[in-house]
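Below is one structure. I have some questions about it.
Just one protein chain is left out here, and the rest sit where they should.
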Amino acid sequence: MNERFSTTLEGTADAAARSTPPAVARRLRGLSDRAIAWIFISPTIILLLAINIFPLCWAIYLSFTNYRANRPNAEVKGVGLRNFERVLTDGDTWLAMQATAHFVFWTIVLQTLIGFTLAYLIDRKFRGHAFWTTVILIPMMLSPAVVGNFWRFLYQPQIGLFNYIVSFFTGVEPSSFQMLGDVTLAPWAIIIVDTWMWTPYVMLICLAGLRSIPDYIYEAAEVDRASPWRQFWSITIPMALPFIMLAVLFRGIENFKMFDMVVLLTGGGPGSTTELASITLKREAFESWRTGRASAFAIILFVAVFGLANIYVKALNRVKQR
Amino acid sequence: MSTTAHSVVAPGRLSKSIAGAVVIIYALVTMIPLAWILLTSLKSPPDSISYPPKVIFEPTAEGYCNLFTTRSRQTDEYIESLGPPRGICDEITRKRNMVIVGESNYWPRFMNSLIIGFGSTVLAVFLGTLAAYGFSRFRVPLADDLLFFILSTRMMPPIAVAIPIYLMYRELGLSDTAMGMILLYTAVNVSLAVWLLKGFIDEIPREYEEAAMIDGYSRMQAFFKVVLPQATTGIAATAIFCLIFAWNEYAFAVLLTSGEAQTAPPFIPTIIGEGGQDWPAVAAGTTIFLVPILVFTILLRKQLLRGITFGAVRK
Partner (left out) sequence: MSVERNGKGTRSAWPGFLRRGPMEMLAMILIGLGFLMMFQPFAEILYTYSFVTLLTGTVMFIIVSKFPE
């Protein structure tokens, strides 16, 4: 279609193009649409190949070697699949995966429940809802690292605000529990901060889902005398589901690779109770300097995220068609 | 919203008030940590760590002074021999038996954040606009796969990417340089830019360019003189999203920069005073760092949804 257009234009185009220097104009017009397309797209592709794909291939190569980044001059030997074998049979890494699972699961559950409820309430369109929606959105735009760091202060026993508020409502002595120092509480401490930050994200997408449901469906249900409860379960939830899925997948991907907020809040401790996959990876790569093994672990995480990303894009296209 | 058109489904008065009350309570609760950051930044160090936490206190600029200066402890005689204090920070510092000996690293780090943030945003938006136009208007072979490839680069775990990038930058001498960080953030941001801008450009009718080309514009001229002006709003929104990402990023910054090119997020947690973290100074640094983003969030609220879903959801 465009191809055809530009060829038929050749004759009529000259007159108006005279305003630009003829050499430049001819050179530009000489470019076919296909050439322009590639000129426009290739810088992006080249940048991504250089900064993303080339390093990725390098990481794949390294994952089959015993390379250590702190000894660049040592002989590099191929070790076959041994790095993968080690990572996948290592109990500590497995524990990190379980810590990640706990974190991902509960953040998704809490964020979806709270986020959907909020969206449902905001969709009542009470007076001032636009303003309060904007207020609610603020936490998710902030830097997780900088805010996570400050939460460490909020969680301090005695001097921190969090314990004090909890004690105000429950009567528990504020210094009787340590959110970051206790092995059972620390995993929940990071879940609370993540939920605080990212519930707005889930809410926003659920809100879009709720607003995409046309009114006439509810009107038809009303005519059929369906109860509000029934309307909720047979119209609202199914119609909003693709959007909820989108939010869940994206939060799943993001939290699977969570690093910044948690590393500043707990640093993986106490013990290794909040040591998520990315933190283990960072330790392997930049503290133990087992680059080969860390690369293998990185590839494993990458494949996992890539698999989810495939499903995410499918969900994205589904929502787009609405 | 006109209530008459939706009379059948319009929520009742009572349910509206309850909904409003719950949402407002939630909003206020989520604001507590942010309010606490602001309050802490105005406290003196002893007030900041008092038990129970103080809500009412005498505000002081000490946190901000400590954020921007380095100080050393001196004897009373020495301080008395100095003459009148220059400025408010000098005065506050002397009350603590200290003198200002120099500027802290906060300002250079903040500038790094600005340079790297804006540099990578300009580059990403420039490349992204071109690529988005290419994908939007031309039949590109394997377009779906290329678009997925572009998006998936955004989803890679940062630490997984950081290992080979670290080695590559070490070889190329790009570690701890603003250039290296700008390139890296551009690569991450360009994916968002392409997806968002493709949506914006898709919405500009092709007829505009075609009309311009009938009038004798070349394809390039049509792109620059017809499409770009139409896409300004979209480009601005995309730019702010890219800027926010680069501004907030921590994982790459902490692994790949240590001095010269370090941005503010890895720096703020390292602000320490005598005997532990200087919380008022940290809070002051955090406040200054968060203000631009707060402003952008309010400006962006209409485009927010689009930005965080890669342009898939419009409302």
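Chains here go by letter, A and B, matching the order in which they are written, and residues are numbered from 1 within each.
FYI, a residue touches a chain if its C-beta (ideal position, glycine included) is under 8 Å from a C-beta of that chain, and two chains touch if they have at least 3 such contacts.
Computed from a predicted structure; not experimentally measured.
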| item | value |
| --- | --- |
| Of A:39, A:57, A:74 or A:101, the one touching the omitted chain in the full complex | A:101 |
| Residue of B:143, B:179, B:214 or B:228 touching the missing chain in the full complex | B:143 |
| Among A:109, A:241 or A:311, residue touching the chain not depicted | A:311 |
| Residue touching the undisplayed chain, where the options are A:88, A:113 or A:183 | A:88 |
| Residue among A:69, A:142, A:221 or A:300 touching the omitted chain | A:300 |
| Touching residues on chain A - with respect to the absent chain | 84, 88-89, 91, 94, 97-98, 100-101, 104-105, 300, 303-304, 306-308, 310-311, 314, 317, 320-321 |
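In this text, only the chains that are shown with their structure count from here on.
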| item | value |
| --- | --- |
| Centre-of-Cα separation between chain B and chain A, whole angstrom | 16 |
| Chain B - residues contacting chain A, complex | 1, 6, 8-9, 11, 15-17, 19-20, 22-24, 26-27, 30-34, 36-37, 40, 48-53, 127-128, 130-131, 133-135, 137-140, 146, 148-153, 155-168, 170, 183-184, 186-187, 190-191, 194, 206, 210, 213-221, 244, 247-251, 254-255, 264-266, 268-269, 277, 279, 282-283, 286, 289-290, 293-294, 296-298, 301, 304-305, 308-310, 312-315 |
| Chain B-touching residues of chain A, taken from the complex the two chains share | 2, 5-6, 9, 12-17, 20, 25, 28-29, 31, 33-34, 36-41, 43-45, 47-48, 50-56, 58-59, 62, 69, 114, 118, 121-122, 124-129, 132-147, 149-151, 153-154, 158-161, 164-165, 174, 196, 200-201, 204-205, 207-208, 211-212, 215, 218-219, 222, 243, 246, 250, 253, 256-257, 259-260, 264, 277-278, 281-282, 285-286, 291, 294-295, 298-299, 301-302, 305-306, 308-310, 312-313, 316-317, 319-320 |
